[in-house]
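Handing you a structure now.
With one protein chain removed, the remaining protein chains of the complex are shown where they sit.
Letters A, B and C mark the chains in the order given here, with residues in each chain numbered from 1 onward.
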């Protein structure tokens, strides 16, 4: 089961709405359960450097079927997964990557958001992910 | 002058329409004049391998401000730009990358399409690019 | 709005002057607002390893429209952007990358300087950036 383009576009639309509501400019990426890109949007004026970060947040979430925020405490210098970011051509392990589940609870993809504080990035990613299911 | 997200989404919508009309499934990428990604869509069932090809077609067009179809004859074994594809982390030099100009004729971005024959890819890219200007 | 070559050469000339004044040898890179290279100079005897660092400092500043010194505290192990350097093919997040604004305050590019202490790198980058606007 993979997210469809129509679903991914609904996720991005909801994320853009939330981003505008909290006065931010975001790069928003949606991947399927296989971590392959489905849809992307860079809001006008959003950072160029956040294109790749939004990709890596979405892929990291899809690769481990968990939000990147769940990984954050596990990658600190004293934690077990310290420097896991060196794998897979580069992970991003701070908040902003959120898994997308369907109504049955199956992971069908992930959204990655970058462009503001990690708190805002996570809020916008959550707003996108929750339009599914 | 760079393409806006609203413009890029209109380009992708027109490209999707044409792709459906000619019964193909496409990966469609839009970059700005600086070759940075603005929007992307992978139609359901479109090849995963075409994600990166659509990126490289759009970027190649933006990098050289010309359609990739213009480069095609120039990169043959006996032509002057043979093996130019080894630059820039990989070019794609067959049809499917088309520059996007605004009403004043300024290049504001490019579209890259991949997923069918190169003729179809080019037709869909053209359909997307022409909604601007 | 992107920096011109003439402006970029003025930025590099000012940076070289400051580098000589404080008795350092620097690699100096100028990119445009889209993070594409405009001009570069390696002073005689400056580190070869600083070529790429000057590139990445300039690009990091352009990608996030902020000085790399602003990022420095945000990427420490306990800070929110820890290990962001794994994105974009490698960021440099210590001082020495400075954004360049025109008279209207628009970011038109960035300068990256590497070759001495990060304090000196930042001083030389600032000296370059301030000849514009």
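Rule of thumb we're sticking to: contacts are C-beta pairs under 8 Å (C-beta built on N, C-alpha and C of every residue); 3 or more make two chains touch, one makes a residue touch a chain.
Note that this is a predicted model, so its numbers are computed, not measured.
Asks: Out of all the chains shown, which come into contact with the hidden one?
Replies: B, C
Asks: Looking at B:20, B:87 or B:117, which makes contact with the chain not pictured?
Replies: Touching the chain that is not displayed is residue B:87.
Asks: Identify the residue among C:10, C:41, C:79 or C:131 that touches the chain left out of the display.
Replies: Considering all chains, including the one not shown, the answer is C:41.
Asks: Extract the touching residues of chain B with respect to the undisplayed chain.
Replies: Interface with the chain not displayed, on the chain B side: 34-35, 60, 62-65, 77-78, 80-84, 86-89, 91.
Asks: What residue numbers in chain C mark contact with the hidden partner chain?
Replies: Residues of chain C in touch with the missing chain: 4-6, 8-9, 34, 36-44, 48, 51.
Note that in this section only the chains that are shown with their structure count from here on.
Asks: Approximately how many whole Å separate the CA-defined centres of chain A and chain B?
Replies: So the centre of chain A lies 25 Å away from the centre of chain B.
Asks: Determine the centre-to-centre distance between chain B and chain C, using the mean Cα coordinates as centres, and give it in whole Å.
Replies: From the centre of chain B to the centre of chain C is 32 Å.
Asks: How many angstrom lie between the CA centroids of chain A and chain C, rounded to a whole number?
Replies: 29
Asks: Return the residues of chain B touching two or more other chains; collapse runs of consecutive numbers into ranges.
Replies: Residue numbers touching two or more other chains: 34, 36.
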